[in-house]
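What follows is a short report on a single structure.
In this view, the complex is presented without one of its protein chains, the others remaining in place.
Up next, chain A:
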């Protein structure tokens, strides 16, 4: 209210100063020069302040923010690439190690198989030799026994024939007969 009263008083004073009741204020040409004068000063000042101080500064802030963000993004991408690389290297090392382990296992398995094969072969050879020896012993024993049996058989045959016929056959005839009997069965 006080300010309104002041404004009214000011208006009355202005009207008095101009010496006439003001017409519709926006079309009152008497105020044009003053308005243009102060508009030129204030707008000029505003333009100067904005173009020389404010806008370059705000523009720089925005640019800096944009560059900061893009730099951070670049860094993140770089780090991610590095991590990717590391993980790939790890993956590669892992497959290599797996392959190595496989080949080592294969080699040791092969070596084991070879060793056991050799041992088996040597044992087999030993056994075969023993078997051969045993077979030979058996065969000699058998042939010795057989010759004893033949001798015995021919003697028995001579004794039987002598008893039956009272006539002793020759030893050669008896042993032939025994040989024939042995050959038959």
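Please note the rule applied: a contact is a pair of C-beta atoms (placed from the backbone, for glycine too) under 8 Å apart; a residue touches a chain by one contact, two chains touch by 3 or more; residues count from 1.
What we mean here is this: contacts and distances are computed from a predicted model.
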item	value
Chain left out of the displayed complex - its UniProt protein name, from "Proline dehydrogenase", "ATP synthase subunit a", "Glucans biosynthesis glucosyltransferase H" or "YqhG family protein"	"ATP synthase subunit a"
Residue of A:57, A:119 or A:142 in touch with the missing chain, whole complex considered	A:57
Touching residues on chain A - with respect to the absent chain	3-4, 7-8, 10-11, 13-14, 17, 22, 24-28, 30-43, 45-47, 49-51, 53-55, 57-62, 64-65, 68
